[in-house]
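Omission of a single protein chain aside, the complex is shown with its protein chains in their original locations.
Just so it is clear, A and B label the chains in written order, and each chain counts residues from 1 on its own.
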Amino acid sequence: MKRSHKPIIWSLFAAGGTFTAFMIPVMILITGLGVPLGLLPAQTLDYESVLAFVQHPLTRIALFGTIFLTVWHAAHRLRITAHDFGIRADRVVATIFYGLAAITTLVALVVLALI
Amino acid sequence: MTPRRIEFEILRYDPDKMQKPEFQTYLVPCEEDWVVLDALNYIKDELDRTLSYRWSCHMAVCGSCSMMINGEPTLSCKSFVRDLPNQVCIEPLNNFPIERDLVVVLDDFLGKLNSVKPYLIPREKKSLEEGVYLQSPAQLKKFKQFTLCINCTLCYAACPQYAHDENFVGPAALALAHRYNLDSRDVGRTARQDVVASNLGIWECSFVGACSEVCPHGVDPAGAIQQAKIASTGDYFMDLILPGRKS
Partner (left out) sequence: MSRRPYFRTVSRYGWWFAHPRYLRYMARELSSAFVGAYGGLVMFALWRLWQGEAEWNALVGFLQSPPSIGFHLVALAFALYHTITWFNVTPKAMPVQIGDRQFPGGIIVGTHYFVWAVVSLALFILAGAGT
C-alpha cells in the first residue's frame, strides 16, 4: 500500500484543533456575546479602537493565524463528517470545504495586509 | 437464592436451513453469579443442543466469546447477568459475516493482523546460545499496555469506520503494529509503515474512540492510532526535508 499524503492536512487539523480549543470560546464570548449581553462595555466594538487594535502588526499576525488554523481545522473535520453522514462523493466534498478554507485564508491575508 | 429467570433473545442462523438470521427466545433460570456465557451453556446443555457459539477460557483471556449483548460488543464470559435486565438480546458480533448462530467469520481480521507483521523483527537474529534481547523496565513500559490485546475483535465491532469500509486495517491490528514499533528490540517499523501509514491504515481512523471504550483489557487502540498519526506525520515532513534519509 502507498504511504498517505494525509499528514499535510492532518497536521493543520491537529494544530488548528489545539488552537481553537484554547482560543475560540473566549473569542466568541468577546466578539459575539460580550457587548449584546452587556458583559462588555459598548465601546469595545467602536470602529476607531477596533481598527487601531487590528492595525498593530502583532494583531495582524495573530488574527491571520487564528483564521488560517480555524478554517483548515474545520474544513478537514467537516470533510470527514460528510462521510460520516453517508455522503460518499469525497472529491466533491473535499474540493468544497478545502476551497472555502483557501478562499477565506486568502481574503484574510489580503485584508490584514492592506487594512 | 432462587434463580432469576431471564429471557434471552438470540439471533440464530443455520446456513443449511435459513435464508436469513432470526431471533429465538429462551427462558433461562440464572444464578446470581452467572455470566452470559453460563446462560448460553445452560441453553446448550438443557434446552437446545443446536446453538453454536465460541468460547474457551471462561476468564476473559482467550478472546473467543465476543458477541453483541444488548447492542454492546462484549465478552460473554465477562458480562454478569446481575448487571443485565430480565430481557437480554444476544447477537453475533457486529461488522463480521455470520458463519452460524453466534459464530462469525474472522478471516478478514486475521488477514489484517498478519499484514502489520505483529511480531518482533530484531536488528540481528540471535542464536539461542547468545541469550535473550535485553530490555529495561522503562523500555517495556513504553508498549506494555498494547501487549494486553487478546484479539477479541470487540473493537472492530464497535468501530463505525470499519463498519463502513471493511478495507480499514482497524483498531487492534494498528494497536499491535504500534506495540512492536515502540519495542526497543524491534526494527520493523519501516516495513510496517506501508500498511500502517496508508490511507486505509491509521488515516482511515477519525478517532471515534469507540474501540477503546469497549476494549476489555484497556488496550486503548484509539490512543495508539493517534500516537501513530503523530509519528507518521513527523516522518512525512522529515522525508520532505531530507529525501532518502534512513528512518
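Here, a residue touches a chain if its C-beta (ideal position, glycine included) is under 8 Å from a C-beta of that chain, and two chains touch if they have at least 3 such contacts.
All figures in this text were calculated on a predicted structure; none of them were measured in a lab.
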Have a look at A:8, A:28 or A:92 and name the one touching the chain we're not showing.
A:28
Kindly note down the residues of chain B that lie in touch with the hidden chain.
13, 15-16, 20-21, 71-72, 94-95, 97-99, 105, 136-138, 140-142, 160, 163-164, 206-210, 212-213, 220, 222-223, 226-227, 229-230
Chain A positions in touch with the non-displayed chain are 17-18, 20-37, 40-41, 43-47, 49-51, 53-54, 63, 66-67, 70-71, 73-75, 77-78, 80-81, 84-86, 88, 100-101, 104, 107-108, 111-112, 114-115
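Throughout what follows, only the chains that are shown with their structure count from here on.
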Quick one: report the Å distance separating chain A from chain B, using the average Cα coordinate of each chain.
38
Which residues of chain A touch chain B once you look at their complex with the stated criterion?
1-8, 10-11, 14, 80, 83-84
Within their complex, state which residues of chain B touch chain A.
160, 164, 193-195, 197-201, 203, 206, 229-230, 232-233, 235-237
